[in-house]
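A single protein chain has been omitted from the complex, and every remaining protein chain is retained in its original position.
Entry: chain A
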Amino acid sequence: MLLFSSSRRAAGPAIIAAGLVLAMTACGGGGADGRAAGPDTLDPNADLSKQKLTVSNWDGYMPEDLPEKFKAAKGPTVTVTKHATNEEIMAKLTAGGDSHIDVAFVSGQFAQALNEQGLLEPIHADLVPNLKNLYPEAGQLAFDKGNKFSVPYTWGTTGLCYRTDLTGYTPDSWEDLLTPKPQLAKKVTMMATERWLMLPAEKSLGFSANTTDAKQLEQVKQKLLAAKKTLLAYDDTTFGDRLKSGEAALVEAWDGWCPTDDPKIKFVVPKEGSDLWVDTMVILKTSKNKEAAHAFINYILDADNHSWAADNILYKVPNAAAMAKVDAKVLETHPQLKMAPADLLKNEVPVDLGDAAPTYTRIATEVSAG
């Protein structure tokens, strides 16, 4: 891994790059926890006011005034950069060299991929005492058991979001989406992002949401192609509005995106099971402000700060102390927030697909072009 990280800067020449690939393959699972290069020794008493942090996050994913408050409380100046997608931040972090980002917010399977490339600093639990606020289930996520290199920020699941007055019955299965009743034809939407495009068919067929089996994927593809006939559109962003306007009656939705504050709209996790997506915070190995980075994560995990995400983004947070502080009114209008961590954990955590990733992309293209 040392060879790997030092040669990353000389990304140009073909030979070195080819060697890199060999090195990566050779490291395989062995270096998977990113510890081969060893964690830095961090000073718990470091003067944080001398450190400066650059944090990359999705727009609106943490309070606007958090950097100021953190500076006032702990000292470090925080610059926030924004990314629109996991892919965008991945491109920055894996471009080679120092991205000058200290803390990044990425989804679990992307944290896993970053760690497999040796780009992440292990989490020094002693510098993050607020880890105690997390549910025990937060340490059992498939991409990073024990939170070795990532700290979960939000988590949730994907299910069916529907208009009770337009469906006329209570859906409970992915089949309600894939083979809708006649009155719902052209009134359903599915997500376009490949993992979530595949999820309903994978689960309905009884497969893993991380399956890489060619035969299973072929069945998934056929099912999705058949489902396209009764589909209104593929939609990752405006399905909530479509439900409200009545253009759609039943949509695939993330729990936090289902506008259940409208009394006619309900959310259900299909009986075949679903995914458990997690957005995490990671610290980059290239960071020169690792003490401040840990302090930042610790600050976020403070119950008062972390509950902001549940109150405002309407995503569950894996933080018992923070969930206890969530506004009762919000819990009432968004009952999905009350899902118990144990129930959430019955769903499948997406992991990095590795070499099968292009297969998923291809199937997604075949389905949307078909």
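The rule is simple: contacts are C-beta pairs under 8 Å (C-beta built on N, C-alpha and C of every residue); 3 or more make two chains touch, one makes a residue touch a chain; residues count from 1.
FYI, contacts and distances are computed from a predicted model.
Candidate names were "ABC transporter permease", "Sulfite reductase (NADPH) hemoprotein beta-component", "Cbb3-type cytochrome c oxidase subunit I" or "3-hydroxyacyl-CoA dehydrogenase", and the UniProt protein name of the unshown chain is "ABC transporter permease".
From the options A:A192, A:V330 or A:V351, the residue with contact to the unseen chain in the full assembly is A:A192. The missing chain, though absent from the display, is touched by one residue of A:E87, A:D261 or A:E332; that residue is A:E87. Checked against the full complex, the candidates A:D102, A:D176, A:E202 or A:D235 give a single residue touching the omitted chain, namely A:D235.
The chain not shown here touches chain A at positions 12-14, 17-18, 20-21, 24, 85, 87-88, 90-91, 94-95, 113, 116-117, 186, 192-194, 228, 231-235, 245-247, 354-355, 357-358, 361-362, 365-366, 368-369.
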